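Of the protein chains in this complex, one is absent; all others appear in place.
Take a look at chain A:
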């Protein structure tokens, strides 16, 4: 209640009063504190009181929303529908309807007021059906809104639907529902939190802007990525409601951009595009992460991200085609070139900066530019046409010319899709085929037209065919065109004739052939065909008239038959223009035209005047009288254009005493040589619009279109995309639990060494900071501490991702593969060394070290005789490995389930983990808890003959059985041969305990790692589960013993609930212990951190910062476990654990004590 009251303070006084009244009434009547209206009387009074407000709102809303409509009769729309609709418009929000028809929907109101959910549901269904059909149901608002807190989920959902639809019209009443959603925002169930935020943000009521803002901010740091996704969705909603919130919203966007889950990525980029597309600098730090996540983002998000990244790349990288001649080798070489050693990289950067100035220097592609191209390429295989198109436009705008070809195949594939998809794709292909004809040439036949294609598709295909025509394929294309001319679809035929004309102008060799073909068409039966041919022939003849007087003669004859004005006009113009080629016919034509002058269309009349004038100038003897006759007719024409023209021409050509100096130049004016028209594609130069966009399709800027920037002259500093490694390390070290400390620092050293290799550090840092910055940052730190393999940096996000990356890069590095193989092997070996050094005892580590040494040599010998160790070669290898660390590393043993073996995705894992630590929901300021998972050794690789098994308690629910603790197993095969049929057998358990075995791993190749999840029901005891781990060769006896802290799962409690529960667990169930806190552990942050590491509990909110509370339940029996740590300034503290299972309580006290004091 307190939170709500606080929020209510921000509401205007009237609204607050209103809500308060309701509350007091409600509190008086019902125990349930929901803001339910009293069923009768009261709300009606409010309702009519609201009217003036409402109407005002409606008026403003009407001009905004329906502005585009022209109101009038709906073309083919049914009359009845339309009437209804107009009444809706007039009736508006319902105030007036309510008054005029007070009895309307009474039955529905009655049903809504009833106690039966089934009746309510029925009523809501009928109401939603009304909304769906566009009928007005706004007068039911008061009756509906009070069901907002209904227990029945389906009723609730429908009420939400109603609310979102009408809240804008009934703002004040809608406020009554707000508190329900505010409560929902704090619900432990992420679905309820998310849906509350979704509805809250969809209610377009300006008064609640501050509430929405607060809710979005809180949700943006929620544990559940689903809720964060909803927050991202809410951002543009709030922005459209109140653009003044922009600055605050950008902050939230910035925060969410750093999110590393695939679930959030698409939504937040969409928010970015709607709110602040100009703030491109926000992308810098997230660029690499977005590129790497891309393949796992849902398809719609992919489209938005790819489009945004296209724009980003245009501002940050250099034009790969600026040095066309260098291109062929350039694109390949640069890739490797740019990964040269660190010092060389420096040089490269210099080069890049100089490149535009000194054109001769080879272009070097930024590795980030390459990363984008490489990571988007597999998406050409998406089933979603929009994704394919997005990638295609990215390649078109960003890729080196030599690489663009790959998109053609995918685009051609889309031509098999729905006709609307074809329509859009063909438009884009038409634009592309002008710039890069070669890329579609192999697919020429795919653009052949079928008689069943819709006309608009036919015409677009024709456009593409015309663009693709060249000397080699023109004969095929013309033959194809010939069949099209016979089509029954006349619009299409006309377009074909135009296309022939264009081919003829573009390709000199076939001009005569085309012309002859077109002349044959002049005898076509269809007048439209003839007319179109005339127009096209006219254009062609203009290019070389002297050769074709016979054609002109032929056309002159056509004037008797052809009636299409445009064609007649064309013929007349042609005869006039080239009258010296047809000196005998021209005057005769003029004679005929003079006869029919009055019946002609205007454009024809104008051309008759032109013809007359030209003839008068060249052949005045024969045509003087005719010309004067025509001019006289024109003088009295109804059209003033024609009258003007006649007057003007008379003055110009007929010499009189008054005529000015101009008449001397009449010949020059009329008989000047006119340049031939250029027939060009309507798609020419359309590529200044980003392809695939609406603006491109319409060839006009659409609202909100973001210009595709030109390439920069000099590349901006690529360092902006680097993510600082040092901060990462600091964070990692502070967040990792104490026992890992030593290991961490050693890793830190190693990392520091690598920092000077820029590329490496990039890829390493890129996922790191975002991960650790993120609240549920488990995978990064988890894998770091667990496996100690630095390569896991981004690899740990999911195996699949790195896999795909690997694939896309496959061709590029095929020839390098062997080298690298050896590399990565040795790399992993060395890692092992270090690991064993830090983890196992001295003597053992010596052992393993020597063993590893031996193996290393062996392997090196096996894979390939090492290339002659030239110094440079060595160097190259080094940097190569740093480049390829992402994809080349042998599958990283990350503690996350790999998609192959267990089917919990990393994002789900994250989320579930997030759930378990849901404290941040309550206190956004709370530190981000780290769930650095401690891993334990199950089988050492010496005893396991190369098979190394580690396990950790992943703290996720085990889906097959909620009473089981989920144990994540990590198998690494360090042996030289494959391990097969890895499974477990002969499970020995204490009574009551149960085990859910992990699925058999059929094959674990040498050097590979795999993971699996098993579930164990420990019956709330710390007894070990013993079993045999079997491979195809051997069996190993192993056992898993849980620390007591892993036998519980977090529960969500409020402060009050906590106190209440604690009160019931007094006496024997309470165990207290005094302690002195470790020096490093004297702040709230550290305490929470250590307790949560020691036990799988969640934080319970607490007013005082001197006290930290935690809650959980044991996994099997569900007994409550409550822990309290109250500390004093001097480090003295008291730990209290309340649990009805005394054994667990005692052990837990011990464990937490240890964690806090060490």
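What we mean here is this: a residue touches a chain if its C-beta (ideal position, glycine included) is under 8 Å from a C-beta of that chain, and two chains touch if they have at least 3 such contacts; residues count from 1.
Following the convention adopted for this analysis, contacts and distances are computed from a predicted model.
Enquirer: Name the chain not shown, per its UniProt record: "Cytochrome c oxidase subunit 3", "Trafficking protein particle complex subunit 2", "pantothenate kinase" or "MHD domain-containing protein"?
Expert: "MHD domain-containing protein"
Enquirer: Of A:114, A:473 or A:524, which residue touches the hidden chain?
Expert: Result: among the candidates, A:524 touches the missing chain.
Enquirer: From the list A:451, A:544 or A:620, pick the residue that touches the absent chain.
Expert: A:451
Enquirer: Decide which residue listed in A:381, A:596, A:620 or A:1064 touches the omitted chain of the complex.
Expert: A:381
Enquirer: Which one, A:267, A:533, A:1011 or A:1114, makes contact with the chain that was left out?
Expert: For the chain that is not drawn, the touching residue is A:267.
Enquirer: Per the definition of touch given earlier, which of A:174, A:253, A:364 or A:390 contacts the omitted chain?
Expert: Of all options in A:174, A:253, A:364 or A:390, contact with the hidden chain holds for A:390.
Enquirer: Give the residue, chosen from A:471, A:509, A:713 or A:1002, that touches the chain omitted from the document.
Expert: A:1002
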